[in-house]
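With one protein chain removed, the remaining protein chains of the complex are shown where they sit.
Here is chain A:
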Amino acid sequence: MSTPPPPQQAPQHAPATPPPHVPPPHQQGQPPVQPGQAPGQQPPQVPGPGQQQSGPGYSSPIPVVTTHLGHAIASEWTKIRTVRSTVWTLALTVLLTVGIGLAFAAALSAEDYVGMPLLAGGFFGLMFGQLCVITLGVLVITSEYGTGMIRTTLTACPQRSRVLIAKALVFFVLAFSVTLLATGLTALIHSSMLSDQVVPSYDYDDPYMEGSIENGEVVATGGHWLGATVGASLYVALLGLLALSVGTLLRHSAGAITTMLGVVLVPLLVALFMVGESLRDFRDKLIEYSPLNGLASLFRIPMIGETATGWPMLGLLAGVTAAAMIAALARLTTSDV
């Protein structure tokens, strides 16, 4: 017994990197243990509900359900409602939008004439509120990468695109609903507090006020309402979805949030400092296509082009977001996590 045993199982070491070839050590000549037959001892005691050994290996008594997108949606809904960042960002969205809208209305209602369409004031609050939605959109995915939760998720659901689609749907519906609530409230406040403004006759021809004046008073048409509530909410929710895609591409919270802030704010900031006459055309394009201008247009206060309604910009944003989403799906399904 005290003699050293023969080196029966000494596998070859291969030289250091790069290893040319390692012959795999021969399988130990040991018959495979029959499934269900424990090499050890204990009778199967069970960590779950009554289970028993059967056929090949082990089979669970819990019925197997073939999973589909609905399961992933339920799961993502649980995920999004059980973290505090969701509550904080969405509460802040409503608070900023409605609060600033209210302050705006309160400050102006004493005056006779504001000089802009009835619901336009909602833009100022939503300009800040949208940043919270963007942050949430990024966090929905990057918090999974940051914590490692993504590996747990993708182990539970190897159909990766299903996970991202469910996430996007749940987030989009939630972001849209909450923003609609905020913009709807703001629009109601503005229409009730600012509706009796009398338009001075010299302003009847102001192209910005086209459609807003009826019998010498400022009114909001159905198109105005739609743009300031549904349109603006869709716009902000799409920005959030774009943020989610960027988060999936970059996999890093701070990086993705910064990128999105850049996308939203930088075009306008750059345009601000383009003073030369030769740059005029370029500057106008920058302003026209800046995301903030799209949102402002939905409130009928476009920064350029007096009659812009913002809907074409919404369509453009939808296209950009769809492209980003496809890129995000490609990255998620093909690269390692």
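As a working rule, contacts are C-beta pairs under 8 Å (C-beta built on N, C-alpha and C of every residue); 3 or more make two chains touch, one makes a residue touch a chain; residues count from 1.
Just so we're on the same page, contacts and distances are computed from a predicted model.
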Check your understanding: Name the chain not shown, per its UniProt record: "ABC transporter ATP-binding protein", "YCII-related domain-containing protein", "Na+/H+ antiporter subunit C" or "Cytochrome c-type biogenesis protein CcmF"?
Key -> "ABC transporter ATP-binding protein"
Study note, to complete from the structure: Only one of A:S85, A:S177, A:S192 or A:T307 touches the unshown chain, namely A:S85
Study note, to complete from the structure: Touch with the missing chain holds, among A:H71, A:H252 or A:R331, for A:H71
Point to revise | Chain not shown, touching residues in chain A | key: 1-19, 21-22, 24-25, 27-28, 30, 32-49, 51, 53, 56-62, 64-67, 71-72, 74-76, 78-79, 82-85, 143-144, 147-149, 151-159, 163, 336-337
